[in-house]
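With one protein chain removed, the remaining protein chains of the complex are shown where they sit.
What follows is chain A.
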Amino acid sequence: MKTSMDFRSVRLAAGLVLLLSAVLSLGSLLPQQGVFSVSPFVVTIVGKYLSYAFLALAIDLVWGFAGILTLGHAAFFALGGYAMGMYLTREIGARGVYGNAHLPDFMVFLSWSDLPWYWMGSEHFAVSVLLVLLVPGALAALFGWLAFRSRVSGVYLSIITQALTFALMLAFFQNGLGFGGNNGLTDFKDVLGFDLHQARTRAALLALTGVFLAGSLMLARWVVSGRFGRLLVAVRDAESRTRFMGYRPDHAKLLVWILSAMIAAVGGAFYVLQVGIINPGEFTPGNSIEAVIWVAVGGRGTLSGAVLGAVLVNFGKTLFTAWMPEFWLYGLGFLFIATTLFLPCGLVGLVGSMGGRAGRNARTDPTPELVEPGRDEE
């Protein structure tokens, strides 16, 4: 696979993300029925797309640059969502259906008398933000350490990532685990004292999602554009060769894997804040596979393509499921096949090959006249 080490499109994507989220959140504050006013529905749905874009970006980081085809990345997204959901659940306090100030509704319903130990600290926003990063990060560290150290790669790794998210899904469906069983966590009221149903809170959340997504894009760009990024590509294309150069490819993969899990988790946290529910359905293996399709459609190994793919495919899904819901999965499958056959570098690759030929790409692109047998005269 070719990777142009030229990431101008990432800055452009980060700028567009900021612009989109700023315009929409400002527009939602204008009086409704105005020309430029944006409906609350649009704010929520775009917030959801941008949250998914974190997941896509996280997948592109490991799949596009380290060659790890993860089919279970939504697990980290969902764990981040649950960590934020726990905080939001605690914020409900005595306003729940049962009016219990100490226990979430579902625990009252299960006639539990105390909070389980792992809910300790979840009433603090700062602790919850740390948990959003640390829980998925720790799981990724453990999983990655075991898998990469044993040199599990390719399809086998993809299969165990599926197993990971499937196992988590089954676990979270259990009422006894203490995360609300199949209902998950929902019915949130406010965050840091701000009413989640107010237009201003929702506008601020969308704007923040945009800022963090743009920041994650730039962080990912920094990671892959330096020397570490070159090592990742080397590991992706010829892993054993890097070992004979003294590198430990498992360490390189582990580092990017943990970082990627954390980016996905931040997306999950923003998802819960805006969509207002997290349940075990988010761990469904299909979700992770769908996210891989977003990346493929947008353009693997480009970072910006991941964000573009996540937003466009989900926009398509919103339209399609309103119009003829039963055909969405066929549409998605067709999209994936069409991308694989006709757009191997995704939408970003298409734009790049139309516009960028004469630009800086030419410098690193192998052009036929430079490929000659033998060596030129010294």
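Following the convention adopted for this analysis, contacts are C-beta pairs under 8 Å (C-beta built on N, C-alpha and C of every residue); 3 or more make two chains touch, one makes a residue touch a chain; residues count from 1.
Quick note on the criterion: contacts and distances are computed from a predicted model.
Choosing from "ABC transporter ATP-binding protein", "Aminomethyl transferase family protein", "Rare lipoprotein A (RlpA)-like double-psi beta-barrel" or "FecR domain-containing protein", the protein name stored in UniProt for the chain missing from the display reads "ABC transporter ATP-binding protein". From the options A:Val35, A:Met245 or A:Leu341, the residue with contact to the chain not on display is A:Met245. Counting over the whole complex, chain A has residues 1-3, 5, 223, 226-228, 230-231, 233-234, 236-238, 240-248, 251-252, 255, 363-367, 370-376, 378 touching the chain that is not drawn.
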